[in-house]
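This is the structure I have questions about; it appears just below.
Only one protein chain is missing from this complex, and each of the others stays in its spot.
For chain A:
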Amino acid sequence: METLGAFAILLAFCLAIYAFSASLVGSIRKKAFLVVSGERAVYAVWVLMSTAAGILVYSLMTSDFRLAYVAARSNRAMPLVYKFAAWWGGQEGSLLLWSWLLSTFSVMVLWTNRRKFRDMMPYVIAVLSFTQIFFCTLNAFIEPPFQVLAVGKGVQAVADGNGLNPLLQHPAMAIHPPMLYLGYVGFIVPFAFAFASLVTKQPGEAWIATTRRWSLITWAFQSTGILLGAGWAYAVLGWGGYWGWDPVENASLLPWITATAFLHSVMMQEKKGMMKVWNMVLISATFFLCIFGTFLTRSGVVSSVHAFAQSSLGSWFLGFLSIAVGVTTFMIIKRLDYLKSEAHLESVLSRESSFLFNNLILLASSFAVLWGTLFPVLTEAVMGEKITVGAPFFNKVNIPIGLFLLLLTGVGPLIAWRRSSFDSLKRAFRWPTVFFLVTVLGLVATGVHHIYALISFGLCAFVTVTIVMEFFKGSRAISIKNQMNLLRAMVELTHRNTRRYGGYLVHMGIVIMFIGFTGAAFNKDTTKEVKIGEHIQLGNYDLQVKQVLDGDNPNYSWQRAVIAVTKHGESLGELTPERRVYVSSQQPTSQVSIRRRLNEDLYLNFASMSQTDPTAAIIQVYIFPLVSCIWVGFYVLLFGTLICLVPSKVKYSYARTEVVGVYAKQAQPTK
């Protein structure tokens, strides 16, 4: 079996080289049969990679401990779902997942475009295949997943494997890596189309139209992956809450930021024919950052809580990145003429410039994150001394950036295209500003003095009002014209222009998430050593340790504190934080117990038994206000993205004048 798997990878490697060469040569020499055979090779690569992946998964599921990969990451006691998740539990397996996803995406792209873009497709295939060659090289030669334990040569056969790292045995963790990978790998498709249109000088914005939906879905996967990681970090201990500015977390955030910028600025190209070079740079940067993120995670260049084994992968990734960046930069410079803007900026007070600022700020943020992440590497290269920057640096730069972006989220939709007059702005901003001030003053009156929290909550109110106003004005117009109730009119309005109103829902999700982030300004915590029956007080909560139980099962032994929770004298039930020690790895883990509510989470950790007094437990208590809003906001964001993907009932240009025009007309200056 493992021989077949290894052979499949090797053959896929050869066929990927063939697909790359045949597409390029076929396109340049105008040989249709070569192009077609290249396309068939792409399908074959998928079959082979699926075979390899299938064999690895089968070996994991059937606990075939002859394989080094299976022995190191799986054991008999593990539930089936984690045996499956062990596919991406280690270096070799996750690189195979990358490769397999890439081949799957290539096939999907090829199938959906099999009769379209005959000029562009060979180059799209060339880009996809080139990346496939790179990953197949890693799978076949650098990190092969099908190595068999050298039993007999100083190594004993293993009766049971080591098991997946206990930290990874968590539902969110089982799906977090594949989600992120769907994001990481997915951005290669818009990049491939952008690059192909650059080479073939496609007229119009064909590549954007084709890949808009793809970019959006990929972005949604990337968002989901990041959020699942945050949710996992929150529920599994020791990673500094849901976000710790760890290099590998940053690595996943970087392409997300540039992709967000891209999703905004492509609108400028679609509507105005502006920012063509910029969009090309953004989508390329997004793809490179995806590769770069994989490189950071896999190579161990920067010290991170995630760092996998130090490996020789780094130089391979750097080699691939240099080639990709070099070729893309060369092509963009060569095609500057073709990328010329069709319109000019007319006013600083215009929708166009709000898009530019949005992009500028997002880019600044991603640059700051990149800079902070690579700071130790840079200082070592320049000064010979390794210096790192911590969370305060990232917060100091990114909190103002985040707040400014939040402001733009509210301002953008209120300004007209081309230019806005002060009068129209005054009219548009009246109510949002009133709500901003009311919120800030109301909070100050209730004793909130944290400056960033005040600004953030104020801006959240501001943006919410603008979004509600947009929905209200549009749907009221429809409800009057078509004699329908407001709620139905709102659905109708959204259906007529799903991109615009789905976009607003995404913004609403972001606002709710900001409320959640801002809650961190009011976190409370305490650590206490308590005996049975003793109490801990924090905020309005009173906690009493009832008992400590222990027991074991084949996978781990556990010890659990049972803690009764009361608030204002009213009983709220029991929380049971737990400590586990996994049998095969002897790794202890904490299972925190969380009482989740929209206004605040009560979060308990059973740190350990006391060493000085074996009858006392050390309990850590945290109150995280509003943290649930982050997850709620994410669901809203996802819902908004789905709405964006539904085709609009009315063509966009029509919708803009007929429906949205109800409001835009007011904001536009009279000529």
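Assume contacts are C-beta pairs under 8 Å (C-beta built on N, C-alpha and C of every residue); 3 or more make two chains touch, one makes a residue touch a chain; residues count from 1.
In this text, contacts and distances are computed from a predicted model.
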Undepicted complex member, UniProt protein name, chosen from "Paraquat-inducible protein A", "PTS system IIB component (L-Asc family)", "Polyamine aminopropyltransferase" or "Cytochrome c maturation protein CcmE": "Cytochrome c maturation protein CcmE"
Of A:Val491, A:Leu549 or A:Val646, the residue in touch with the unshown chain: A:Leu549
Residue of A:Ser21, A:Thr104, A:Asn162 or A:Gln202 touching the missing chain in the full complex: A:Asn162
Sole contact to the chain not displayed, among A:Gly38, A:Pro376 or A:Gly633: A:Pro376
Touch with the omitted chain, as defined above, among A:Val397, A:Ala428, A:Ala477 or A:Val506: A:Val397
Selected from A:Ser106, A:Thr258, A:Ser353 or A:Ser424 as touching the chain missing from the view: A:Ser353
Residues belonging to chain A that touch the chain removed from view: 68, 71-73, 90-91, 149, 155-156, 158-163, 165-168, 236-241, 300, 303, 305, 307-309, 345-348, 353, 356-357, 360-361, 364, 368, 371, 375-376, 385-397, 400-401, 525, 527-529, 532, 547-550, 557, 559, 581, 584-590, 605, 607-612, 614-615, 617-618, 620
